[in-house]
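Here the complex is missing a single protein chain, while all its other protein chains stay put.
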């Protein structure tokens, strides 16, 4: 693995999932691998799980970690040829090359604007680092994708599935804020690469991009979609077509124990209780959100491990 | 020791004080104990001494440390059954369980509101972590107590006392801001458990809670209280009865060399010079505030050490 900014950077998905599960048995067995190697984590946006789990993953591998909240320094310029006489103090060309001098791997978190679809889809922040940095880049969630989360989700499903081909439902949920499609995008893409039966359910108008949906089944009827589900992944996202808009906050789409049936409940967290999902679901044994969060460490660790091994070659 | 959120978590006070003093001789002798163990430090409020000394203590034991300023991520919800459609993004139930996946010990700093006595006394932030986290919790100062400070104070008195039963005076001081009772509470409770002769002095109206005072002697006359004192601990706090109110900023209560006599001067820091205490006291050899700050490392280190030893059992 040479970087991890999209799921397509994974060379062998079932292999990486199995190796992540093995890592959990003894997270410290590869501590020599990261000795004298440094992960620089750059946050353009706030983080709890991603920050702690990625830092933990790197330290489990023996790496040093340096963290920079980018807005604690100054605004970066991303436009080619910009006349920088205004609010930006440093061009990404220099910043990415400079940070590469201090890092063996750079991890970046940069959310979308949700106002400019074209700019968001260009992934200009993440891809500028890919372009100008001289060390491998790992996405800690970008404008359109959250590949470390999707890998943790795949690990969780692999660990908990009780049949060869489980039924997995991605179920949209209401939310008071305008949220990215990143988690949903990466979850759908990941499921398309696993041996699962995927259904996506959401109110009409909340369709994800065609590039994401591909041949996946969409069912606008939540009740129908959820029938005989083994795993139900609940998540809000704002509209893709009428970009970044909210069409509905309809609490009828909130997940309940009744709707969930016997399925496992999944969510990437943070989750708003009694808006996205009722308390009874989260407080039940069917909720696996804490195990998903735990697997964030091992999805990050297997990715960093594979990149480190590639550095050494 | 299974956690350290109140002084009552200490099983054998004189033993822990002696062991802390021994740690100072060679702070690095137990570095193997913390290997592959992680301390997550969560700050709901700002910190200088507590942050640096606790991080140092953990690293002296060989632990990894991850630090999160909670408000750099998002607002946590603490109410059971809350409908989270407003400003809070994650419930403490998830947050505490999730962080427990990445930590072997969690340390928390969360100050009181000083406007809602009942809520502050419930210690809802700290106690929610105790309730929902699956790893031990250490208080880095909560709404009503500062047990790591009190242990450092006890170590300092043990190191510096020249008689079996020294006279210790807690003397209120003026301050321009509304401050918690936490340091005073924990200091009083700690002194009640040591072989010292304790007097508390403050203007009428500044009485600490009955639960704190117990049988301790209160003398409203500062001059009388200070007579033949061996250690004088100076500290401001706001009113407990008329909760969070300031009744007096009377500079006559400021500590001076004249009032101090031959006693040692103690303060938890930060201290406002020439408001709480005059320059001449802090700049004299009688001030032991720097030694108290130094002992913060060893109070945190002995606590973390005992918790780590208990994990291993």
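By written order: A and B. Residues from 1 in each chain.
In this text, a residue touches a chain if its C-beta (ideal position, glycine included) is under 8 Å from a C-beta of that chain, and two chains touch if they have at least 3 such contacts.
All of these numbers come straight from a predicted model, not from anything done at the bench.
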Touch criterion as defined above, residue of B:13, B:213 or B:275 at the omitted chain: B:275
Residues of chain B (touch criterion as defined above) contacting the omitted chain: 27-28, 46-49, 51-53, 55-56, 59-60, 69, 176, 269-275, 279, 282-283, 289-290, 293-294, 297
Hidden partner interface residues of chain A, rising order: 36, 38, 40, 64, 66, 68, 72-74, 77, 81-86, 88-91, 93-95, 97-99, 101-103
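Just so it is clear, only the chains that are shown with their structure count from here on.
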Distance from the mean Cα position of chain B to that of chain A, given in whole angstrom: 39
